[in-house]
Each structure stands twice: as structure tokens, then as C-alpha cells.
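I have placed the structure first, in the form of C-alpha cells, so that the comments after it can refer back to it.
Missing here: one protein chain of the complex. Every other protein chain is in place.
So that you can tell them apart, the chains are marked A, B and C in the order they are listed, and the count of residues begins at 1 in each.
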């Protein structure tokens, strides 16, 4: 049986490992069991956000002595941008295996699988090549999590690359054409292609009907559980599948819903009301500025703002709305929800911990 | 008897008068009865936000032919910053007098009074001189609204000046010392002094105990109903008092509550639940980044952000939270709540329209 | 004979007309002779820069009484963005006609012509439709200026529209496809197409070889004298041709050179050294971030900056470099030099005033 947990740790700066180190020293976290760290870091969440890489470097330094000789590296997925009330933190994800044989338990528990794609060429980003590699990686991650049914998958976190001006230039020199020459815009294409990859893997959309030009255009195609963030600190996609599995034990489990727009507080309320006796551990959600330029029929100004990128606005809003429901600003809200939930909305998932002695 | 109304009009840009002109042409708004326009314009809401002045110039051009020969000018109060889902618009406030004698009606109705202070010298801003002038203006505005009891005042909107680099320099040349040399920071001092002025007028705090150094320091001193915004387009304070008066008739009325922090959705919910049969016309609220650097015990990053000023973050959050409750992004949320509600929180008021035939 | 002049007037805010009014009151500027005003306003110079429209509204209010009944409206060309040391101001351009017959004078003088295109549909922007309309307007403006030879044209200022999110959406609803859905990026396409229009009119490039896809891609195609800025305050292109003509008299004349990159101080030095006895009146230049991501073989970070748009960086640099040469920060430096000078560089022109009694 597999046993997975999600533990939230605050950070006072991208490289602040003091709380995490304390959790390890106090045996609240076993570093050998850590398979992934999902972080919210306080950068702009856009192209030149180096807080993500900074956190990863500090985390690597921290885990290096514990992971020596380990075959399985830790997946570090940093999402930049803690606009508004969002509070920088790390969600540490552990997984351990035990010899215990599956009892006829009623409830399945949180199961986590991790996989990664090969490195991408600049010209592959934001195109079907990325969709296909991600779909394949999602299936591998599901297998690793012991999840057979796509309905048991409640969150697929994907960290994906972006194009920098240097890479665009390099491709141009090779006569290769990238999907865009705009580095900020490349983040959207990469997130979009990754989300469609998850949707293909989970049977939410049909691969056969998909074309390059659907990516970041055909908004009616989307995944209900994909959450993708782009960053310059990697050249491949890192996939973490969160779901419930009968092959997993322990008090943690996960569920999800879909926000129909950035102020749809109802989605999170519905999830919380389903499990009145469980403790909410972490909220995972995506945010985006409605691409129509309107929300509930009123014009918003996020897409025309040349001072603050729209993903920053959207994170501030969705972070505030979700925190007003769950009461906790230390949640994972990531920006840019291309093909992740309906246009203008996005998936929201909650990791719970069963109150075992009730 | 007085009769007041609040009518919301969308704007596609700071100078877009097309919707307002249409309302006038269709007799939905009588321009001769307009006493004030409260606007949300899509600038940065900080020092160099010229969208406020742009809107005022366009509004003046529009109203000039209708107001010719009128003794009473229209008060234009523009609040910059429509971060997140906030939708640019104007709240047009009208007032008319009738000969009707007060019947023994049960309900008092929305009453509005307007007043302004003299121009301030740069060195008076953010100090007791400003507090006193504002307090005096608030009392005059209450009188104009026919409100005797401070408990009937539910929102006091004050537009106040700020210091520009030029003004600071000018004062220096006269050997006069301004409260700060930082133009952005001067906005906070001006908002704080204005709010304390309202609190003094309404008996919420005692003038005798107040000193210059309390302004923007003694956060326990605050008004529950003041809402102040600073802008470079005026040198005096413009005060608009919103309340209910027995000397006013008509379907409009107002009530208020106080948000204890930026994600306190409960405050608006409580107001809305009190009047299930009335139509919500407009929400008026203030937003600020908690000055402790924490919200619900978790660190936020708004005060350390050198790319986006904290008032912008705060408006995005509070706008999103309130819109998620009332379902309408076209609401008035203004940033910088110094001495307006408790530290990190702020007042929220709702203008309702009675459903008369129910 | 025509007589043209360029007079610089400072502005303390986008709508500050006090200095301009004083010049008029003191008869230094005859408002009836004003054909164009070129302004630098202190906005972000990007999509949501309303300082341009604010200045235009204030200028229209100012000129309205003087221009009543005039057939020829004033052309207002505002360029947003006074990053770094650039100082907000207006360049007021006048033109008067006299009955004087051309004497066998040795020197030709500053001649100015103005023309405008029809309004564009959103889907025409950044495409050959815009190129052709602009080319036609440039030829009309040359004719108006009495300039037959393209070699006598030293600066072609074009104000062009951009796409807002609303317009993109409107086009989508009509099944029309715009050149980009990114509003900030649309500014580049509109500037690029306008510049190529000027290049076609002046014989710098051949129209026959031009295709839609060359716009903002084939950087080897450019005009040596075009200067284009995009703004949301107009739907057509406004063209002002500056040159020298034998049919013009008076002390003003103009010359130009080309900066090969943003730090090429030599271009302005060469112009100034040609006319040691003349008084420099105004410098007009374009700035852009080198699209290769390098300058003099060293990487720059302007294109990867998601906090500050690259046009803002570029204006700060070029403004500083040119002011360090000419000693005056009140110069016209406009951002985004697509097809205006070589990639990474841009045209620079100087208006001089002959010292007549030497």
C-alpha cells in the first residue's frame, strides 16, 4: 500500500528553508519520503521571475544530503506570484510504501504519481508535440499513483517551460519558427498545450480532433483538473497527478470542482460542504482573466493593463475569493488557466485530512 | 422633502461619456439634479494617475451646458484603480427638492449632502489642520443632508489632495516642512487625516486627544464610515455624506458594516441579508493591505512589493471578495483605508432600492 | 510662400495648458496658425495610457474658441512615456501662408504637411491595408508641404491606432481575424505597418515586394525618417511630414540621421556639428529595444521584463543618450521603432533655427 501526505510549510522568502528544516528536525516530515514540493513564491509569476529558480536551488541544497544515492529525485514545482493576500509557502508531498495488504477498507486515500517529459525544443512548445508528450507523462504518473480510472484524478499539476528571448533568437538562427516571439505570451501557449495534454490523457477531449491552432484558441476544449504553470527554470514538463486510490491508505484524500469565473466562490463552498468532518489541508486552484474582457457582463481592465500583467490581477482576485471562503491565505493559486477549466474560470481542488478518531 | 438617487453608469474609458449621455437623453438622469459623481477609473490609483483628472475634465465638459448659471457645482470624486475584476463606472448621485410635506412615513430615505474645505497648503496636508477642516465640512454636509444624528450617517466619501514632487520642493523653498517628501506616501497621510476628520465630526473619536503624530500611526483611532481617496487633481477636500433622513423620501436607502480584514466576506453578507426584498444598487468599500504584514496570521507580501503598490493589491482582493458575494463587479472599492475601519479592514456600505410594490 | 515654426512649451501634467496659454497671450504663438501639436505625455506609453487622450481633450478645449469656423483642424499627436530624464512638453507647429514671391534665396526652409487616413477596421491594423492608406496619406502631406523630392523629407510623424481587448472581441464576433489578440503587441504591428507605409511613399522600399508577413518580421525593410506612435485615442492614422522646401521661408529648417542602436550618440553629434551656427530647437527620435536581445554583443534584459515593457526601457535609454549630447531633456523620444531605422536603432531628426543676423 502507498501512503501519501501534504504538509504546508511557510516561507519568509523564496530561499527560506528554516520552517521546512524545523519540520524535518522534528520528524514531522521525513525527507526521504518527499516526492514533490509545490511552492508559491513571491515573484511576478511571469517571464523574469527568478524566485522560482531561487526556491528550487535552496530546496535542492536542503534535500541533497538526505537524497544522496536516491534513484528518485524530488519534483520541485514552483508557481510565482503571491499577489494580494496570498502567502508564500511550500506544500511538501510525501509518499511511502508499506507491506500492508489492502484490507477491505471503505475509503480510498490520497495517491500521488510523478513523471516528466523529455526536454522540448523551442519550436515544440505550445504545439501538439508538447500535448502528446504531456499526455504520455500523465498516464505514467497515474500508473505510478495506482490510479486506473480518470474519475479518480482530482488535480494534475504540470510545470512547463517558457520561451526566453534568447531561445526565440536561437530558433530563428536555425530557421525554426516558434509559436510566438513574445516571451510572456509563450507562457500561455506552454500552459495551454500542457493542459490539453492532461485532457487527452484523462479522456476529456479527443486527440484526433486536436490541431495546433486549437491551442490557446478553442477555449471550449479544457481539462477540469489540470493546473499548469510555466517557468524559465526547466526545459521539460514535470507532471504530478493527485487522486484517490484504493491502493493508498492514510487520512489524506482529495476532491475537486470547477470555478466558472474568477468570483465563483460557490465551487469551493460546495467541496467544503461535502466533508464537514474533515480538516481542510490545502486548496489548489487556477486563476485567469476572462479572455472576453468581461466578467458577469461587466468590462474588466486586466487584459489592457500594460503595467501589471493579467495573470497577476487574476491571482490576486481568485486568491482573495478562495481565502474569504476557507479562511486561509496560505493556499496554492496559480495564474494562467488556458484550457484549465472554462474560459475565465478554473479548477479548484482541496486536499483533506480525515479526522480519524471520530 | 429631499429625494436622492444613485444610478450606476458604465464607462469604456475614463472619458467615455456615451452611456451617461444616453441616460440623460433617455431622461433616466436629470442632469440638473446631479450633485455628485463618484467614479472608478482605470488608472494606477497612485500619484501619477491621470485617469481621475481625465474623467473629471470629460464630465465637466458634459455637464457644462446643463449646469450653466447653476450656483451649485457637481462634486466629482474619482477613485483610480480597477485592479482585478473591478469594472470602471460612474455612480451618478442626484438630489431634488419637493414641496411635499413629510407624511408620517415609517421609513427614512437616502439623503446626501455635499461640502468642501478651503484649499490646503502643502504643509497642512496629513496634519491636524486637515483634520479640522474636514470635520467642519462633514458637519456642513450632514446639515445639507438633513441628518442630525451621526448614527444615520452610513458613508462619508472624501476626495483629498496629495503632495507632488513639485509641491514638496515648493514648500522646501519656503522653509515649510511637509509631513513627508514621498509623494506616494503623502496619499496615505492625506487619506488618514481626512478619515480622522470624519471620525471627529461623527463623534467616533475625541478631537482633544488627537495629535499630529496619531495620523497614520494610532491605528486604533478610526471611523466606521469614512472613505477617503487622494488625487492630484484638487487642492481641497470634497466631502459627500451618505445617510438616511426622515426629511428624505423615495425608494433609496443605505446601510453599512465594517470588514475586519480584506477577506471578511461576512460584512457584506450581513448587510444583504438584512434587506432580502430590496434591490442592491451599489456597494461602496475601502481596501488596504494589513499594515502588520500579516493576514489571519499568515505573511502577505503586499508591503514589500516594489513593482506594484500595496493599494493596488488590496483593491484587487477586496473587489474580488465583495463581487463574489454580491455578484456584481461594477462596485466602488477604493484603496488606502488609513483610519477607515480597523487596521487591515475597512467600511463597506450598500445603497439599496426598495421594491416599492411588494 | 509657406512659413513654418516649431515652438516647445513645457507641461506640468498632461492637461496643463498654462504655459501654452501664456505663449498665446503673449503672441509668441498665433493659435490660428497652429497646424499640429506633438506632445510627450507622462503615461506608460502603452495600451492603457490615457495621458495622451487627456492632453488631446485639454488641447481641444483650449483651441476650440480660436479655431471656430476653421476648415483645418489641428493635428494632435501625443506620444506617451517620459521615462528617465525626458521632460513632458508640447511641440507646437505653426504654418502660415504669405503672398511673397519666391526670391532666388539660397536656402530652403522648414515645410510641414498634414494628412490623415480613413478609420481602420480592427482586422486592417498591422496589415497591408494600413501600409497602403498611410503611403497615400504621406504623399498627400508632402504635396501639402510643397515637397517634391523624397530626399527633402526628414521626419514623418505618424500617430496610429492600436487594438483594445474590446475591439479584438468585436472582430472575433464578426469572424474577422486581427493580426494579434495581444493589445500591447498590436501597438507594434500598427507602428510597423505605418512606418512601412512611409517607406513605400518615400521610395525606400518597393511596395510590390511587400507582404503582410513582412510586417514586424522583415526588419531589413525600414524607413530612415518614419516615426510612428500608437494610441487608443484614434481609429485612423494622422500623418505629419517635416521637410525643407524651396517654397518655404523663415529661419527654421530640419535635418536627420539614423542611430544604429540605442547608444549611438554619434548620429545626433553628426547633425549638430553640421550646423554650428544654428540654434537647436527640437530633437525628434525613435527608440526601441534591440529585437535580437543583444546590444553591441552583450545581452540586454528589456524583452524578458514582465514588469516594465521594453518600449519604456528603450525611451529611458535613448532619451538619456540624446540629452547627454544636446544638453536638453525636453526632447521628443518615442518608443517602438518597428521598421523605423535599422533593428534596435532609429531615426533622429533635429529642427534648427538659423541665427539670422550672423
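Following the convention adopted for this analysis, a contact is a pair of C-beta atoms (placed from the backbone, for glycine too) under 8 Å apart; a residue touches a chain by one contact, two chains touch by 3 or more.
In this text the structure is predicted, and so the values were computed from the model without any measurement.
Asks: Among B:66, B:184 or B:247, which residue is in contact with the omitted chain in the full complex?
Replies: Counting the whole complex, the residue in contact with the absent chain is B:184.
Asks: If the hidden chain were put back, which of A:48, A:194 or A:324 would touch it?
Replies: A:48
Asks: Taking the full complex into account, find the residue in C:82, C:178, C:194 or C:223 that is in contact with the omitted chain.
Replies: Touching the chain that is not displayed is residue C:82.
Asks: Quick one: which of C:172, C:295 or C:343 touches the chain that's been left out?
Replies: C:295
Asks: Where does chain A touch the missing chain, residue by residue?
Replies: 12-15, 42-43, 48, 50-51, 53-54, 57-58, 61, 166, 232, 307
Asks: On chain B, what residues meet the omitted chain?
Replies: Touching the chain left out of view, chain B contributes residues 44, 46-49, 164-166, 169, 182-185, 292-293, 299, 301, 303-307, 309.
Asks: Mind pulling the chain C residues that touch the left-out chain?
Replies: Those residues of chain C that touch the unshown chain are 10, 12, 42, 44, 82-88, 262-265, 295-296, 298-302, 304-305, 307-308, 312-314, 316-321, 323-325, 327-330.
Please note the rule applied: only the chains that are shown with their structure count from here on.
Asks: With chains as vertices and touches as edges, which is it: line, ring, star, complete or other?
Replies: Its topology is that of a complete graph.
Asks: Between what two chains do the most C-beta pairs come into contact?
Replies: Comparing chain pairs, contacts are most numerous for A-B.
Asks: Quick one: superpose chain A on chain C by CA and send over the rotation angle as a multiple of 5°.
Replies: With C-alpha atoms aligned, the rotation comes to 180 degrees.
Asks: What whole-Å value do you get for the distance between chain A and chain B if each is reduced to the mean of its CA atoms?
Replies: Result: the chain centres lie 39 Å from each other.
Asks: So how far apart, in whole Å, are chain A and chain C when each is placed at the average of its C-alpha atoms?
Replies: Their C-alpha centroids are separated by 46 Å.
Asks: What are the residues of chain A that contact at least two other chains?
Replies: Answer for chain A, listing residues that touch two or more other chains: 44, 299, 301, 304-305, 307.
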